[in-house]
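What you see is the complex with one protein chain gone and the rest in place.
Entry: chain A
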Amino acid sequence: MKMEEVSMSSLDNSKLEGLAQDILSDLVEDACLGLCFEVHRAVKQGYFFLDDTDQESMRDFEIVDQPGLDVFGQVYNQWKNKECVCPNCSRSIAASRFAPHLEKCLGMGRNSSRIANRRIVTGNNTNNKSESDQEDNDDVNDNDWSYGAEKKAKKRKSDKVPFIFIVKFKSINITHTHISVCI
């Protein structure tokens, strides 16, 4: 190796210090060159002056620091007591309850497949009248707009689940007996 050829006796402290300075200035020059290339590319590609803005437009987006206002200068709890009108059933519902209400009102979302299943099952096994009954029932118990009814609604759901299972179970039995009769 070359390093072994270099005798340490020639390396006194001042020379080492000079060497260190040279290496540092080399590195700094490298960094400068890198920046120059970066800037030059940005200029030629046309994105160097993109972040330039004039003082006027900067003033429009200044951060507001006043009591009662948020950083954009708006009253921060103006939406707290807003009510939204449901496009499906035209009731007005507290904004915080609107999403869960809409989910049920339109029959979409997490429980939709369960609700749809229930409707298919009841539609197949009984006549159309019971299906419409079910829907009416839904509307009557739809207490989404008030906070107090939440527990009641949950209870209603859990009451209905066993009913679905029974119906399904029955339908399986029917097919079994049917098959055995055929054989």
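Here, a residue touches a chain if its C-beta (ideal position, glycine included) is under 8 Å from a C-beta of that chain, and two chains touch if they have at least 3 such contacts; residues count from 1.
By definition in this document, contacts and distances are computed from a predicted model.
Colleague: Leaving aside the chains you can see, what is the UniProt protein name of the one that's missing? Options: "Transcription and mRNA export factor ENY2", "Ribosomal RNA-processing protein 42", "Ubiquitin-conjugating enzyme E2 1" or "Cytoplasmic tRNA 2-thiolation protein 1".
Modeller: Checked against "Transcription and mRNA export factor ENY2", "Ribosomal RNA-processing protein 42", "Ubiquitin-conjugating enzyme E2 1" or "Cytoplasmic tRNA 2-thiolation protein 1": the hidden chain maps to "Transcription and mRNA export factor ENY2".
Colleague: Which listed residue (A:Ala20, A:Val75 or A:Leu106) would be found touching the missing chain in the intact complex?
Modeller: Of the listed residues, the one touching the omitted chain is A:Ala20.
Colleague: One chain isn't shown here. Among A:Val43, A:Val75 or A:Leu106, which residue touches it?
Modeller: Spelled out, the listed residue whose C-beta touches the missing chain is A:Val43.
Colleague: Considering the entire assembly, which residues of chain A contact the chain that has been omitted?
Modeller: Touch set of chain A with respect to the missing chain: 2-6, 8, 10-11, 15-17, 19-25, 27-37, 39-40, 43, 48-49.
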